[in-house]
Structure formats: structure tokens, C-alpha cells
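I am attaching a structure below and will ask some questions about it afterwards.
Yeah, one chain of the complex is gone here, protein chain that is, but the others are all in their spots.
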Amino acid sequence: MADTTPMKIIVDLSKPEGERESIVPLTKEEIRQRELDIANFKAEQEAREAEEAAKEALKVSARQKLVAGEPLTPEEAALLVL
Amino acid sequence: MSAMTLVSTVTVGAGGAANIEWTNIPQTGKDLLILTSLRGTSGANARILPNNNSSNHTWLRLFGTGSSTGRSGPNANASNLQDIPNNPTSTANTFSNNSIYISNYTAAAAKSMLVDSVQENNATAAFQVISAITWNNTAAITSLVLQLDSNNFVQNSSASLYIIS
Partner (left out) sequence: MTMAYTFISRTTVSSNTATVTLDNLTQTFRDLVIVVDGTLSEAASASIRFNNRTDLQLPYINVQTNGNSTQIVLSDNSSLIVGGDLVQFNTNRFMIQVNIFDYTQTDKHKSVLSRFSSGQNGLGMTAGRFPATTAVTRLDFQSWMFAPGTTFTVWGVSA
């Protein structure tokens, strides 16, 4: 089975040219941190997308109400009035 | 006096690489410039981490997708290079072109970074991005990690580090 451990390339600039580059596997802690960061970012992104979707839904509702001559909620009015 | 000095170019080999890192960066310059050509094996999100530190990053970006425009942020997480590398669904053998400028990298002050990026694709979908990143840390930058959020940069991805004096 192929080794799928993620690798990293390290360039140590204190060394002379030709001796700087090494390729080593990520440590377990580094892999764990990456996975945690990805999970946190996804959660943040989902929350942001939900907020955008909610705003869009409010806009649609506000436009429909304007056309129908119905009163807007304060949240709908805040989105439409600049 | 040479003002823009190439310090190192890394080209990813056949096995791919999750990270490209520069350590012991000489402290003799003023700014850093990283020019990259990137493609990932999954997704198109990456990060640039001074001193391998994923804390105290805030960022904001303007982007075009090829069919729409948008902005995202301000965000306070370390995934600060969104839609920067070419993703695996883009045309074969295409890579994104990116520039990351870090100002005053040795100063005892927060660090500003400016990112300019364009993906390549023989189709409508290709991101063009400009990003502003602040790393709110007063340590001098002595190392940099360029990392894909998941999986690897593919073979022939490359990154060049310049010191600007």
C-alpha cells in the first residue's frame, strides 16, 4: 500500500546553496493541527454562507413585498435602504 | 546594491508536497516577495504562515470567479490564501500565478502582506484575487511555511523567495 504521509520541503537558508533543501514527513502534531484548522475554517465558512443566504432570502422577500405594496420588516428595510 | 535578490526557488518533485518551508531567512533585507506557480491535488485553498504561526491572522479579499465578483472577510483564521492554487479540476498542466509581498519582515511590528493571484483554466471558472493579510505579531519573520489546506501541491509547483533591500 502506498505511503500517503504528507511531506514537506524545508529550505534552510543558513546552509550553502546545494545543501539547503530537505524533504521530510509532517509530524503527527502538524497533521492534527491542519485537520483542526480545516474543520474550524469549514465551520466559519458555513456560518458565513448561512448568513449570506439569510440576507438574500430577506432581500427577495423585501422585493416581493414592495411590489405587492405590503409593509417591510425593519430587517428587510435595512437591507434595501442605503 | 542589488535590491531584489533571489534567495531560493523550490520546485515540487514527483511525490508532491504538503508544505514548502523556508527557514533561517536572512534578516538583512526589508521586504520579502514570494512568487509562486501552484496547483493542488485537492481544493484550492492554502496558507502562508510566518514563523509557522497560525495565530493572529486577519485577512480580507476581493475576487472575480470568471462569472461573478465578490469579497470575503474580514476573517480571523490562518487559511489566508483562499482560491490561490489551481485546483485539480482546472485544465491539465495549468498552474496559478501568485505574488505575496511581505513588508518590513524584520520589524518589531505587525506584518502586512499583499497577495495578487490569478488561476489559469481553459474555461470560465478561474479566480482572480487580491488579498490583504495582517499577521498581528511583532516577531521578525525568520521562516515561512506555504501550505495547502489539504493534500499536496503537485509536481512542478514552484515558489521563489526574494529578499528586497
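Here the chain labels run A and B in written order, and each chain numbers its own residues starting at 1.
The working rule: a contact is a pair of C-beta atoms (placed from the backbone, for glycine too) under 8 Å apart; a residue touches a chain by one contact, two chains touch by 3 or more.
The model shown is predicted, which means the values in this text are computed figures rather than measured ones.
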Contact with the hidden chain (one of B:12, B:48, B:113 or B:126): B:113
Absent-chain contact - pick from B:62, B:118 or B:140: B:62
Chain B residues that touch the omitted chain in the full complex: 1-5, 30-31, 58-62, 71, 73-76, 101, 103-104, 107, 109-114, 116, 130-134, 136, 164-165
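The rule we apply is simple: only the chains that are shown with their structure count from here on.
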Chain A and chain B, separation of their C-alpha mean positions in angstrom: 16
Residues on chain A engaged by chain B in the complex (per definition of touch): 6-15, 20-21, 23, 26, 33-34, 37-38, 40-41, 44, 48
In the complex, chain B residues that touch chain A: 7-8, 10, 12-13, 15-26, 45, 54, 72, 75, 77-79, 145, 147, 149-152, 161
